[in-house]
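Handing you a structure now.
Excluded from the complex is one protein chain; the other protein chains are retained at their positions.
All chains are identified by letter, namely A, B and C, in their written order; residue positions are counted from 1 within each chain.
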Amino acid sequence: MLKIGILNVTGYGGSELVRILHEHPEVQIKSITGRSNAGKKIGEVFPYLDDYPLTIESEVSKKVDLVFSALPHKASAEILGPLVKSGIKCIDLSADFRLPIHLYESVYKVKHPYPELLEKFTYGLPELFKEEIKNADNIANPGCFPTGALIPLSQFYKQNNNENSTVIIDSKTGISGAGRSKNIDFNFSEISDNFSAYSLDGHRHQPEINYHLSRYLKNNEKESYVPQNIIFTPHLSPMIRGIFTTCYIISSKIKNIEIDKKNTTFTKWVKTSPNVKNVRGSNNCLIYSDQPISEKNKTKDDAKAYRMISVIDNLVKGAAGQAVHNMNLMYGFPEKMGLDNLAIYP
Amino acid sequence: MLKIGILNVTGYGGSELVRILHEHPEVQIKSITGRSNAGKKIGEVFPYLDDYPLTIESEVSKKVDLVFSALPHKASAEILGPLVKSGIKCIDLSADFRLPIHLYESVYKVKHPYPELLEKFTYGLPELFKEEIKNADNIANPGCFPTGALIPLSQFYKQNNNENSTVIIDSKTGISGAGRSKNIDFNFSEISDNFSAYSLDGHRHQPEINYHLSRYLKNNEKESYVPQNIIFTPHLSPMIRGIFTTCYIISSKIKNIEIDKKNTTFTKWVKTSPNVKNVRGSNNCLIYSDQPISEKNKTKDDAKAYRMISVIDNLVKGAAGQAVHNMNLMYGFPEKMGLDNLAIYP
Amino acid sequence: MLKIGILNVTGYGGSELVRILHEHPEVQIKSITGRSNAGKKIGEVFPYLDDYPLTIESEVSKKVDLVFSALPHKASAEILGPLVKSGIKCIDLSADFRLPIHLYESVYKVKHPYPELLEKFTYGLPELFKEEIKNADNIANPGCFPTGALIPLSQFYKQNNNENSTVIIDSKTGISGAGRSKNIDFNFSEISDNFSAYSLDGHRHQPEINYHLSRYLKNNEKESYVPQNIIFTPHLSPMIRGIFTTCYIISSKIKNIEIDKKNTTFTKWVKTSPNVKNVRGSNNCLIYSDQPISEKNKTKDDAKAYRMISVIDNLVKGAAGQAVHNMNLMYGFPEKMGLDNLAIYP
Partner (left out) sequence: MLKIGILNVTGYGGSELVRILHEHPEVQIKSITGRSNAGKKIGEVFPYLDDYPLTIESEVSKKVDLVFSALPHKASAEILGPLVKSGIKCIDLSADFRLPIHLYESVYKVKHPYPELLEKFTYGLPELFKEEIKNADNIANPGCFPTGALIPLSQFYKQNNNENSTVIIDSKTGISGAGRSKNIDFNFSEISDNFSAYSLDGHRHQPEINYHLSRYLKNNEKESYVPQNIIFTPHLSPMIRGIFTTCYIISSKIKNIEIDKKNTTFTKWVKTSPNVKNVRGSNNCLIYSDQPISEKNKTKDDAKAYRMISVIDNLVKGAAGQAVHNMNLMYGFPEKMGLDNLAIYP
C-alpha cells in the first residue's frame, strides 16, 4: 500500500483528493495538513467525513511515500521544496512547478523559493505528455482552464497546418474553481442568478496554455502551427462544479480539414454537444466539434473558423482526479484505478 | 455474478441504480427497459453513459436473477406481477407493495393488479426491519419522505413512552424527487429562487409513515406509544437532491428523556445539525437532536417538545441506494458493497 | 420633498432602500453612509447605480429629515442615539430598539448605549400596530422572521381561545437574510444544492416573536391566549430572497374554529398555498391556512392542530419595504406610495 500525505486537505482540492483516494485500493492516506485546523479530526471540518480516522496535523509526516499538495501557489513550493529534496515524491496541484522560472515569476509576481527544483517536475497532462509522466518523480498538475483548453486544441493543431491562426478560448467555470474562500464576490446572493467575466486584463492560466501548447507542438515537430494570437476569457457561471470551454480557431487557411478524433482513457469525442453534468464527479473530458463553421453557416465558400467544445469537472479532471491519474501513471497502476465511477446525475 | 434487470432505467431512480450498481463487484446489469426509448443505446439518452454496453429493451429479459423496478406505481405492479410469479426476485422502488390492499387502493385511487402478491413483499427499511429483509424474496422499497421520517421517529418512540403525542413532520425535498417529468411547475425558471409547500390536502407518503411506524412499534411491543396525530408537510426547495426532515414531537409527558442514539450501517447520529450536502451521492442518513426543546428555551419547567432532524439523498438512501442495500441483505453480500463512496462535496 | 439619509447603504438592506425610495415621489435621498467605502460614488460599489448622483460619506448629514439605519445592531444605536436626541426622525432596521432593555441585553449580549431612548421607538409592524405607528417619531423596524411569523399568528390568536397551546414556527429563509457578509458558510459552493437548519440553541428573533405576540394579545384583551410554548426553527434554503414560514398550532382545544381572514394593505389571504416567488421584490405578505389539520387527515374526530403558511420577501416586507411603509404611515403619505410594484416573475 502506497502511503499518502495531503497538504491543505481543508480546501476543495484537498477534500476531493480524499473522496477519490477513498476508492483507490492501492493507497492509504496516512497524513493530512490543513492550515488553521491542526489538531482537529477531519470530521469536525467536513461532517460527511465523520468517521474518517484522520487528524489534521500542522506538518505532513515524513513517513509517507507520496505527497499531494492542494496548497495555494508559493505556499505549496515552500513546503514541497524540502520534501522533494528528501526524496519524497510530490504531485503539486498549485501552479508553482508548471512554468519556466521567468515566466512563473512575471505571471505570479512572486519569487520562486526553489527554482532549482523546477526541472524535477513534469507537467501532468496525460493526454499530451503521458510518456514523460510515466517516468516522472514529481508532477506539476495542470490548471483547470488549461486542462479544458489544451485537450481540444492539441488535437486540432496536431493534425492541421494553421499558420497565422487566431484562437479564442471562451471558458465558463463553476464557482468551486475559486476555492473555499471568504470573498464576498462568491457569496450565494451575489453569484446566484448572475453571470460575469473576470481577469480580462490577463488570467494567469493564459501563459500556461500558450506555453504548453507550443511545447507540445514542438515536441511533435509542428512548430509552425503554434497560434500567434490566443485570446482567453474566463467567465463565472452560477454552478458549483464544471468548466465548459468553447474554442474558436480562425484562420484564412482552414479548408476541408478533418481532425483525428482519437479517444484516450478519459477523453472521449461525443456526437452531440456535451454539457458539464455529463462529467460531474467523474474524471472524463468530453469533446465535440462541428464541421468548420463557415461551411455550415454558408456565409462563404471557404471555411474560416473551427469551433470546438470541451467539458470537465474542474475539481476532478481539472484538479484532484487528474492528480490521481498522474499517480497511477507514475506507479504503474491501471489508469482508471479509483477513477472509474460514473458521473453523478442529475 | 448476479444478473440484474432494471425497469424504466430512463428515470432518475433507474439511472441512479446504474450509477450505484456500476460500483458493485458481485452484479452485472444484463437487461434494461425504458418506456419510450426501446431500441436506443443507453448512451443516446444519457450521454455520460456513452460507452455503457446496454441497449434499452421493450421488455426485461427473463434470464435475470433480480429485477429492480423504477416504474411509477401501478405500471410497476403490472410488470412485476408475472415476474414474481415466475420466481424472479424483485425490488420495487414504487409504492405498489408498501401498503395493505385497502390502504393502498384508497390512497392511490387505483385498483391493485396483483393484490395476492402483497404478502410476498417485505418493506425494505433496514433500520427498522433488517431481519425480515434478510429473509425476503421481494422488497417494497420505501418512499423517500418515509425514509427520512421513519428513521428518527422509530428511534424516538422505541425509547420513550409518549402516549397521546402529536408529531409534526416538516420535510423539504430537492426537485429530483418529482422525477424526470415535463411538468411546467418544475421548470428551472419556476423553481429557482423559489420555495413552496405542496400536497397540503394529504400526501401519499403520510399513510406509509403512519402504517409502518405503528407496525414497528407493535413489533417491539410499544403499541401504546403510537402517536395519534401525525401532521406531514412536504416542501419543495430549489436543490437537485436531498431531503431535510425536521420532526417535532409534542407531548405533555416528555420529561428528561434520553433517546438511545445507536448508529447502524448507514445511519449516524451527529453532534451538530447536518445539512443535505453532507450526504449527497451517499447512502447515509444523518440524524441530530437537541435536548427537549422547551427546557432549552426556558419557557417552562417541564419539557413539552422534542426536535429531531434527518438528512438523506432522496435518490440514494431515499431510493436506489436503499434498494441496493436491500439486495445486499437479501443475498448476504457485505452491507456496504457498492455503497461505500463518500459524499460528493461541494 | 422629505430629505432622507441612509446609514450603511452598502449592505443589502441599504441598497434595497435606495431601490424602493427611487420610486417614491415625495422623498429625496440626500445623504448616505457606508462603512468602508466613504468617498466613493455609490456606482463604484453597485454598478447598477452607476448614474446615481450620491457619494458615500463617513457621517450622515444633519440636514436630513429622516434617517433609515441599515447598520448592524449596537452600531446602529450608537449612531442613531445622537440623531434622535437632535430631533431627527429615525427608522432603525436593526434590532436595537425592538425589545425592552433587559430582554435586549440578555439576547444580544451587549450593553445598550442609549436605553433611555427605547421608549421613543415604536415597533413598526403595521398589521399589528398601525395606529401607534401613525403617531410615532421613531420606528424599530421588525426582524424578517418575526414579520413572517407574527402576521399569521396574530390573526389566529385574535380570534381563537387557545389556552395552553404549543406553536411550532418552521421558517425557511433565502441567503440574503445573512447580509452582504464574507462568511465562508454563505459561499455559493456551500449553499447551492444544500439545505440546513441553524441557531438551534436559540435564534435572536424568537424572543422578539414571543414579546410582541404577547403585547399584541394583551392590547386586544386576549391575554389568556398567549401561547406558553413557542418553538422556532430557522432554515437556510438555496434562494436569494424570501421567507417561507410554516406555523403549526397544537392545542387540545382547537375545534371548528374559523379565523377572520381580513386583508390589509399588504397582507392578503390566498386560496392556494403561496410560494416565495409570488412576492419577490414586492411588499406583500401572502397567508394561507387549510382547515384544522386533523379533520382533514381524518386521524381523529376532534381537531388537534392548525397549519398556517406565510410568504414574504425578506428584503422588502421583511426589511426595507416595511420601513418605507412605516415612513408612509408616519408622514401621512398613501400607504402604497413607492411600494405598488408587482412581484418580479419568474
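Here is the rule we go by: a residue touches a chain if its C-beta (ideal position, glycine included) is under 8 Å from a C-beta of that chain, and two chains touch if they have at least 3 such contacts.
Since the structure is predicted, the reported quantities are computational estimates derived from the model, not experimental observations.
Interface note for the absent chain: among C:Pro227, C:Pro274 or C:Gly321, the touching residue is C:Pro274.
Among A:Glu78, A:Asp137 or A:Asp290, only A:Asp290 touches the chain left out of the display. Among A:Lys3, A:His22, A:Lys74 or A:His235, only A:His235 touches the chain that is left out of the view. The chain that is not drawn here is touched, among residues A:Leu2, A:Ala75, A:Ile168 or A:Met337, by A:Ile168.
Within the complete assembly, A:Lys277 is the residue of A:His205, A:Lys222 or A:Lys277 that touches the hidden chain. Not every partner is drawn; the one left out touches chain B at residues 12, 174-176, 178, 180-184, 186-193, 238-240.
One chain is missing from the display, and on chain C it is touched by residues 12, 15-16, 18-19, 22-23, 46-51, 176, 180, 192-193, 240-241, 268, 270, 272, 274-275, 277-279, 281-282, 284, 286, 340-346.
Residues of chain A that touch the chain left out of the display are 166, 168, 170, 172, 174, 189-190, 192-198, 200-202, 206, 210, 228-231, 233, 235, 237-242, 244, 246, 248, 250, 273-277, 280, 290, 293-294, 296-297, 299-300, 304-305, 307, 309, 311, 346.
Keep this in mind: only the chains that are shown with their structure count from here on.
Work out the mean CA point of chain B and of chain C, and you get 38 Å between them.
Rounded to whole angstrom, the centroid-to-centroid distance between chain A and chain C, based on C-alpha atoms, equals 46 Å. In chain A, the residues touching two or more other chains are 12, 176, 180, 192-193, 240.
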